[in-house]
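Up next, chain A:
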Amino acid sequence: MTVESILDVDNLTTHFFTQDGLVKAVNGVSYRVAKGETIAMVGESGCGKTVSALSILRLVQEPPGKIVSGRVTFEDVDLLKVSNSEMRRVRGAKIAMVFQEPMTSLNPVLTIGRQVSETLELHQHMGRQAALRETIKLLGMVGIPQAERRVKDYPHHFSGGMRQRVMIAMAIACHPRLLIADEPTTALDATIQAQILELIKNLTRELGTSVILITHNLGIVARYAQRVYVMYAGDIVEHGPAQMVYDKPRHPYTLGLLASVPRLDETRKTRLLSIQGQPPDLIYPPPGCAFKPRCSYGTQCRDEEPELVEVAPGHYCSCQLSRNGKLPW
Partner candidate 1 sequence: MHLVPGGPWDQEKQLAPQVVENLNRKYHLDKPLVIQFGSFLWNAVRGDLGVSYSYQDRGVTQILLTGLPITAGLGITAFLIAIIIGIPLGIAAALKQNSTIDYISVLFSTLFANIPGFVLGILCIILFSVTLHLLPTSGWGSIKQVIMPAVALAALPAAYIARVTRASMLEVKRQDYVRTALAKGLASRVVIIRHMLRNALIPVMTIAGPELAALVAGSFIIENLFSIPGIGRLFVQGVQARDYGLIMGIVLFYAFAVAVVNLVVDIMYAVVDPRIRYE
Partner candidate 2 sequence: MAIAAESIRPHRSLWTDAIIRLRRNRFAVAGAVIVFLITISAFLVSIFSPYGYDQQDLDAILQGPSKAHPFGTDVLGCDVLTRLLYGARTSLAVGIFAQFIVLVIGIPIGAFSASASSRVDNLIMRFVDVIYAFPDILFIILIRSVLGGSIYMMFLAIGLVAWVNVARLIRGQVLFQKQRDFVIAARAIGASENYITVKHLIPNSLGPVIVAVTFNIPRAIFAEAALSYIGIGVKPPTPSWGTMIRDGYDVIFAASHLVLFPAVAIAVLMLSFTFLGDGLRDALDPRLRR
C-alpha cells in the first residue's frame, strides 16, 4: 500500500467537557486518505464521525470540546499544531467541507454569489469582478441553471437540493485537495440524493480531489467510495475496501448496518432489521467492546479491549470473534 496519502489521521482523540460529564466523542481514531481516493465513514448518529472530521479542520467548539491528542498529517505538516492563521489558509482552500443541513448552512442575508466569491477573494486573491465570473462558472459546474442571474439571488430563493449544490460550489471553488462531505444528502429528498452524490463523484474525479464521505447509509458506500471506515461510539470497528466490506462484513455491527438498508434485490417479504438497543452513553461507555451489549453474539466473547486486526488483505476488524473465525458468516 504505497499509494501516496494526502491525509493521515493518527490516534485522534476529541473529548467534550460538559456539565453532565466528559463525553468521549472520538477515541484514538486513525485513518488515511490517498490521493484522488474517496473514503467513506459510516456509523449511526453520534458515533463521532462528524466530530472527527471537524477535528481535522479544528472547527470543534472549544469550550466545551477539545482535541486531546493525536496527529493529523496533511502536506507533511501536523494540522493540530499549526498556528491559527496557517489553519485558516488551509480551510476552504486546501481542505473544504460540505455540511449536512443546506437549509441553514448558508447565510440568509448575503447573496449566494457573495458567499461563493468570498472564498475566491480570500484564498486566491481575486478581485470582485474576477471572483464573480469564476463564481458563475462554478455555479454552472454544479448544475445551477441560469447562473448569471441566480448569482444575485439569496438562499431562500433556492430549494434544498440547489442550496447543497451551492455549498459544493463553495467547497470546490479553490480546488481543494481534500473535500469532506458530512452527510451531504441526508436532509434531501431521495431523488435528489442520487443527483448530489453523482455530482460530487464527477466533480472530484475531474479535479482529482480526495473525498471523505460521511454517511450513516452503508448502502451508498459501495458505489461512491473506494474504502470505508465503520465507526461506533467513537472507535473504528472495521475498515477496508468498500466492495469487500459490503460483500463480506466482518464486524457484527457492520452486518447490522447492512441489514437495515433496504435493497432493491431483496424480496419484499424480508423484514428490515434494525439493530436493537441504543447507542451507548459516551460519558460512561462500557469497558471493552462498546458494541457488546447490543451484539447478538455478545455473550460469546471475552471482555477485552478491541484491537483492529487484519482479517483479509487490506480489511481490518476489531471484533475478536470475527478474528478467531467464530462468527457464522
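On how the list was made: all candidates are chains of the complex that A comes from, given by their letters.
The rule is simple: a contact is a pair of C-beta atoms (placed from the backbone, for glycine too) under 8 Å apart; a residue touches a chain by one contact, two chains touch by 3 or more; residues count from 1.
Given the structure is predicted, the values throughout are model-derived calculations rather than measurements.
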Consider chain A on its own, then decide which of 1 or 2 touches it in this complex.
-> 1
Name, in rising order, each residue of chain A that touches candidate 1 in their complex.
-> 57, 59, 88-93, 96-97, 99, 101, 104-110, 118-119, 122-123, 154, 156, 167, 170
